[in-house]
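One structure coming up, written as structure tokens, with questions to follow.
A single protein chain has been omitted; all remaining protein chains appear in their positions.
Going in written order, the chains are labelled A, B and C, and every chain counts its residues from 1.
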Amino acid sequence: MTNTIPPVDAATEIENRKADHLRVCLEEDVQFRDVTSGFEYYRFTHCCLPELDRSDINIQTTFLGKNLGAPLLISSMTGGTELARLVNTRLATVAQHYRLAMGIGSQRIALEMPHLASTFAVRHLAPDILLFANLGAVQLNYGCGLVECLQLVDMLAADALILHLNPLQECVQSHGDTNFRGLLPKIAELCEKLPVPVVVKEVGNGISAAMAQKLIDVGVTAIDVAGAGGTSWAKVESERAKDNKQRRLGQTFADWGLPTAECITEIRAVAPTIPLIASGGLRNGLDVAKAIALGADLAGLARPFLEAAVNSETAVDELVEVLIAELETVLFCTDNVTLQELKNSGVLQRHVTVPAAAS
Amino acid sequence: MTNTIPPVDAATEIENRKADHLRVCLEEDVQFRDVTSGFEYYRFTHCCLPELDRSDINIQTTFLGKNLGAPLLISSMTGGTELARLVNTRLATVAQHYRLAMGIGSQRIALEMPHLASTFAVRHLAPDILLFANLGAVQLNYGCGLVECLQLVDMLAADALILHLNPLQECVQSHGDTNFRGLLPKIAELCEKLPVPVVVKEVGNGISAAMAQKLIDVGVTAIDVAGAGGTSWAKVESERAKDNKQRRLGQTFADWGLPTAECITEIRAVAPTIPLIASGGLRNGLDVAKAIALGADLAGLARPFLEAAVNSETAVDELVEVLIAELETVLFCTDNVTLQELKNSGVLQRHVTVPAAAS
Amino acid sequence: MTNTIPPVDAATEIENRKADHLRVCLEEDVQFRDVTSGFEYYRFTHCCLPELDRSDINIQTTFLGKNLGAPLLISSMTGGTELARLVNTRLATVAQHYRLAMGIGSQRIALEMPHLASTFAVRHLAPDILLFANLGAVQLNYGCGLVECLQLVDMLAADALILHLNPLQECVQSHGDTNFRGLLPKIAELCEKLPVPVVVKEVGNGISAAMAQKLIDVGVTAIDVAGAGGTSWAKVESERAKDNKQRRLGQTFADWGLPTAECITEIRAVAPTIPLIASGGLRNGLDVAKAIALGADLAGLARPFLEAAVNSETAVDELVEVLIAELETVLFCTDNVTLQELKNSGVLQRHVTVPAAAS
Partner (left out) sequence: MTNTIPPVDAATEIENRKADHLRVCLEEDVQFRDVTSGFEYYRFTHCCLPELDRSDINIQTTFLGKNLGAPLLISSMTGGTELARLVNTRLATVAQHYRLAMGIGSQRIALEMPHLASTFAVRHLAPDILLFANLGAVQLNYGCGLVECLQLVDMLAADALILHLNPLQECVQSHGDTNFRGLLPKIAELCEKLPVPVVVKEVGNGISAAMAQKLIDVGVTAIDVAGAGGTSWAKVESERAKDNKQRRLGQTFADWGLPTAECITEIRAVAPTIPLIASGGLRNGLDVAKAIALGADLAGLARPFLEAAVNSETAVDELVEVLIAELETVLFCTDNVTLQELKNSGVLQRHVTVPAAAS
């Protein structure tokens, strides 16, 4: 850590921000306005006579070398507050039960205030899951380096480190960290030196194929598109704005970004084998199935898991149950036994005409 | 019948389910949400000077060798309860009057509880109509074989047996019968050995051209596409759900399936001569006319007939009257005397632009 | 007149129908539901620097050899009742003032009840206008022949006879005249023997290019497409229905027909010189200008004139004033001095994309 680490007051500001984010995401309308994830343009071809027993269906998979009970990721969200601790606890417990992948929120606050580390550290609750550490990539320009990243990974006994890219979010909040210069070589160095894989994600505005290629070229192991159509961070920051300017700025960019489905198809076209996560606006197992049929290996959801976790552990469990049931229903009604079969089956069709209900 | 036949309690459960289905279909919104039958994309070319007398128009037809007064099928719906008996009685009486085709609901319950057979058996009321027995094809994996199918046909003095395919419905209900493995050869055997023709239908999610071809290849005599856009069985099962999971599962798949109009055009492209029934979302004689112009031989309606039949026999009669008047009006205003002429006339056009009213 | 003329009771029924039509058209929503005239798909290319003085603009034209002050037709509507007399009087007075073309409603009733002729006869009020007699073409199968048509023309001192084609309207009313067999040769005969030109129109469902060609081939002098998108006669008849069947029949066919703009472009493609009237759903001078730019020679409006005429003569006058001002504004803002220039200017563009406001 260098002297660019913010002083205690700033840290408290981060703590407030974390609390704010949870509150706003739970209470306000923070969904993209008109732009959608793009999955609704796709429709599966129904198979009325699947030649299988539903109980044969197998949605297990592996990602970054770990076995998963389902191709589901609980996306990076929180830490640093007591509510965050509760949320992370409930999510981790259920993740362990179903062997899901899981991320936690940006750990920067825990670098600055080490006593908060325990609000992130869920490994003891989920010894077997694929667990991701998390840091804003831009922090590599604000005092975080290899040493700090190692700390973050250790704090969690994480299997990998997620670096999130959030230029829009930094722009629409006041005093955001907006020096993004020279990050790519720093990411390259991390990829080389960190003992665990580095995953890069957005936070809801998407990653283009061109950028995915650049990231792969510098050694990133996996990509999570975190595209447009779900939680809009511009809207979140608009809701917590302290002045008109920030409020309007957030509204203007409420719909900014690349829809999740587009990111997946475009990245898959240039990088057929990179481990790829679809997230941003996935809301049920039908979206999950579409993401996978389009080429994703894992499907991440953030806000739906937050809402369930704030409610109860049972709610999280039920959410996973239904996501799995929905995904299996798609497999069954398209006559596919495994996720791999689904990917190769060609049963997902793009339909461009607007449904007539629009008229 | 083998020992896989469910015990009495289960049978009672089926009885309740039958009653539930009627109630839900009558009281709740069980129509597809955004997906439509697809008929609204088509428009007839109006002929302002038909060279005919409306009284010359003749909508009689034959199907599976039987003469019909109109190309209308009262789709398979019910049986097993007293309300079902009433419904079937009214429908059969009117069907006889107009010489329509008619199906009844799945007869499995009557195999298990023979005293309920009389709620299905309407032949005495409709000696001359084309009458279809009905069974879920998946039951061929749950204890029903040739012997039972013969029983079903005899119970009704049916002209043919309809096997319905409903993988989605089985998935979205709790404890559905979801072992669909190996059904095709069993259907093949039935086609070969049963003394009456075998018809295969869906229940509202549609049959693809590829599957239609497979079914024809194993000997099926006719196909009823029962496509998407009308009654959504996912929604029906969602409405009668006992837990959140089933409720949400049904909602997620509310719009699943292949629109009826698409099924008709796609199946006709690969199978120009197979006797073909259009059903799923047809709501008036204009839809009936479009289905026929697209290549169907018969047009089936379920829920509209249910609503009328629960009301009164007169209501059923009026419904048929208006369907016929609507169909004849189309023939008149497109200058066609017979259904065959309508099919060959090229007066139905697909219009892809969204009506300007949408703007 | 032959003995097929209906007896007095039936005539009274016609009288009631005439009154009903006015009432329903004035009080109920009788506009097409989703189908529009199609003019909204077209947009003029604005000219910000017209090289002309607005006072140079000249919208005079000639039709069937008569000079018109503007390319406007008050479409055929009414007669036979006292209200009709008032309406016709006001319309004729204004038509004379601006030298517009004008039609009156079907005169059959006046054949049956000669004392009603005066409710149609407006020539004394409008000595110089282009005035059209009117009869349903189907009446040529119900007792009207050359003799009767001559009577109709004489009754009005009409310049031409309009025969209207209305197969849908006849179908959706109870006891409609639906024997349309063999009308074409009878129209041919009229064209040959009648001393005035014969014009054929629809009543709101449009005339196809193929039919226009047939009509031209038998000698019709001019065509009025009277297309879909304005007053829906199916809806009118539905509103005055006496039973459920007729009510629903009308609703089912509320949107039946060929949009007016399509009729114009398609007929012009096959018949570049036939005198052509656009009507059906034109509601302002911008629609009038589009109709003319698409190839029509005259533009007819019915319901808007009815509403104005029921109000006052001044209201009719104001309507004509504004229609002319709107038409001249289009000419001015597209830099055209005459209607002929407008037709040749290529300033009307079809834009297929749905306005973004739809999103």
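Definition applied: a residue touches a chain if its C-beta (ideal position, glycine included) is under 8 Å from a C-beta of that chain, and two chains touch if they have at least 3 such contacts.
Predicted, not measured: the structure shown is a model, and the values here were computed from it.
Between the chain not shown and the residues A:Val87, A:Val122, A:Val172 or A:Leu194, the one that touches is A:Val172. For the options A:Glu202, A:Glu239 or A:Asp335, the residue in contact with the chain missing from this view is A:Glu202. Considering the full assembly, A:Glu40 is the residue among A:Glu40, A:Glu313 or A:Glu341 that touches the omitted chain.
Only one of A:Leu73, A:Val87, A:Ala222 or A:Leu258 touches the chain withheld from this view, namely A:Leu258. Touch with the chain that is not drawn comes from one residue among C:Thr12, C:Gln31 or C:Asn284, which is C:Asn284.
As for the chain not pictured, it touches subunit C at residues 44-56, 284-286, 318, 321-322, 325-326, 328-329, 332-333, 353-359. In the full complex, subunit A contacts the hidden chain through residues 34-36, 38, 40-41, 137, 165-168, 170-172, 178-184, 202, 205-208, 211, 214-215, 228, 244-245, 248-249, 252-253, 256-258, 352, 354-355, 357-358.
Here is the rule we use: only the chains that are shown with their structure count from here on.
Distance from the subunit A centre to the subunit B centre is 44 Å, each centre being the mean of its Cα atoms.
Distance from the subunit A centre to the subunit C centre is 62 Å, each centre being the mean of its Cα atoms.
Each of residues 34, 354, 358 in subunit C touches at least two other chains.
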